[in-house]
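I have a structure I would like to understand better, so I am pasting it below and will then ask my questions one at a time.
Here the complex is missing a single protein chain, while all its other protein chains stay put.
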Amino acid sequence: MATSTESAITNAARPGTEPLLTIRNVAKSFGRNAVLRDISLQVAEGEFLTILGESGSGKTTLLRIIAGFESADSGEIWMGGERLDPLPPYRRRVNTVFQHYALFPHLTVEENVGYGLRVAKRPKEEIASRVEQALAMVKMTDYARSKPARISGGQQQRIALARALVNRPRLLLLDEPLSALDANLRRQMQVELKSLQREVGISFVFVTHDQEEAMVMSDRIALLRTGELEQVASPREIYSRPATAYTAQFIGHTNLLHAEVKDGVARCHSLSWRTGFRDGSALFSLRPENIRLASATAAHDVVRFRAKVRHQAFHGATELLQIECADGLALSIRTASRENRQGELELEFSAADAVPVRESPERN
Amino acid sequence: MFSRAYRAVITLPPLLWVAAFLLIPYALLFCYSFWSVSPDQVIVHSWSLDNYRELFRVDVYLQTLFRSMWIAARVTIFALLLGYPLAYFLSFHAGKRKDLLYQLVIIPLWVSYLVRAYAWKTILGSDGVLNTLLQYVHLTKHPLEFLLYSPFAVVLTLTHIYTPFTFLPIYASLEHIPRNLVEASHDLGASPFQTFWRVIFPLSIPGVLAGATFAFVLSLGDFLAPLLLGGPSGIMISNIVVSLFGAAYNWPLGAAISLCMLVLVIALLFLSENLEKKWSFR
Partner (left out) sequence: MSAGKRTARESRWLPWHAIAVFGFLYLPIVTLIVYSFNGQGVGGFPPRNLTLDWYRMLFADDAIWTSVLNSLLVALVAVGIALAFGIPAALALDRANFPGKAVFRRLVLLPLILPGIITGLSLLMLFRQTDVKLSLVTIVLGHGTALISVATTEVFAGLQKLDRAQEEASLDLGANYWHTFWRVTIPNLRLSIIGAALLIFTLSMDEIAVSFFLIGRDNTLPLEIWGRLRRGITPEINAISSIIFIFSLIAIVTWYRLRVGAEGQPQITGELLET
């Protein structure tokens, strides 16, 4: 499907928007360990882009290269018309929200937020009013004179955000800022962060390993795997049209079907469906929720089959069933919850939902 | 994240200072040890191994070196015997009083070395506190002469001075032992004694090595306690060096002896560092 030139185009900012940040062929190694290989990526003005990846995928390194804490071995980074990568961190109009916030323990909340303005030698009145605004924006005005150690994790998170945004950066980098919060607070902050981003209109580059978080918040997701971009697309597209087997598995659950294609028909065990894919062996991703209990009327291009329920896992509104066809093919399906599914089921899926994906080669 | 200029600024000044006031002086010590003194007491800058030959030819040098090592070894053993159980008691059994007791071990460290050595002199002298006390309670009729101006006095004083030094790293290593290891050992059926020998002691070995090295090396090079309390039989190798640099005026020979000490000390440090690594599991 996508060759490397095609993928370079997909990594470009959305058409019609001006790219704010352009990362061109960036590579980085620590010793003999290649952490990033040939990364090209654009971030649009006002965009919320998430760099998603497992630990060790290089996502934090990429963020640190944009911020200026690490230098790339090769490649370029541009912001607006300006080359960014030769500049030290303090000359970049980029600010960071750190993973554990990195609030200065010896300064009060107010002094933390005003730090950037003070080192930039802004007039006192301006500092005071901008700090006040920033604290109001994150609803932390009451804590202006507290020391960071005296406030909760969620509050520290807001201060870290205010401290970065008060400098009106062109780009805000967020390094897993929600990872230290508990689940409920995290969901609440995801919503707040997203609406804050719309309000200020600044581009966000958000790093996380949590695919749900990425789906909820982002305009686009850049999925990183062992130092290479696997796919860059909107959450909807990356979910419904995964380019690779890795993407399909990392974002949500999926069934991977190893099929043989001949004359526009793909075959996997006893299943077969129509496809536009070229002849030869191919890999298809079929989401569990796209397999449903067979309906009375047979629609066009629907594949029907029977399978036994092997295992049932209750997930609240839905449940995940492990099923097995007569020929031994094992699949997962997601359906609305119902008590005690047993025995054989009559199932179906649309041929269009079986998405051809590229194999993801082993890399180290 | 640190620029080249930043790294240069933090590196160069200490590097230059250390080169000027440590590296060059050690190099000079090395050079001096091959030079000699003419009869009219001028340093002759010609290179020879004569000083080292002298060192091995005249018995008193090696004898004194061995005596110093023997004194240092005794100090080390006594400091460990005093320091280890104390550290173990504080770390595992002192409960709430731990911090206070820890401070009590530290406080003598802040009392001048010289003053503590002097205090022992006032205690051990023939009309000192101990002898007059013994006569006062009629345990002895005459002052015990062996107390002062003897290797005993030197070992006692140095043990007193280096026990806290030995205690500290041992205590630190005991404090770093995760308490759940001790619980796991009890849980697996080991008695407290077995737990000590099989879990606690092996994990505290790096601390023991560090403390022992400190006590041994520092007492080996000491010259003040022997001068003050040692008498003729308590002379140590550094006293010879001091006299060679003073009245005897033979700097090159003194430098040769110092260099031997330096090499010995560095070899010991190296050995203990490697052993510590071997016994360190973190």
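Letters A and B mark the chains as written, and numbering starts fresh at 1 in each.
Throughout what follows, contacts are C-beta pairs under 8 Å (C-beta built on N, C-alpha and C of every residue); 3 or more make two chains touch, one makes a residue touch a chain.
Note that the structure is predicted; figures quoted are calculated from it, not measured.
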For subunit B, residues in touch with the removed chain
1-3, 5-7, 9-11, 13-15, 17-18, 21-26, 28-29, 32, 82-83, 85-86, 88-90, 92-93, 95, 99, 101, 103-116, 118-123, 125, 127-129, 132-133, 135-136, 160, 163-165, 168-169, 171-173, 179, 182-183, 186, 191-193, 207, 210-211, 213-214, 217-218, 220-224, 228, 238, 241-242, 245, 251, 254-255, 258, 261-262, 265, 269
Given the full complex, what residues of subunit A touch the hidden partner chain?
67-69, 88-90, 94-96, 98-100, 102-106, 115-116, 119-120, 163-164, 167
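The rule we apply is simple: only the chains that are shown with their structure count from here on.
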Measuring from the mean C-alpha position of subunit A to the mean C-alpha position of subunit B, what distance in angstrom results?
59
How about subunit A: which of its residues touch subunit B in the complex?
64, 68-70, 88-89
Over in the complex, which subunit B residues touch subunit A? Could you list them?
1, 3
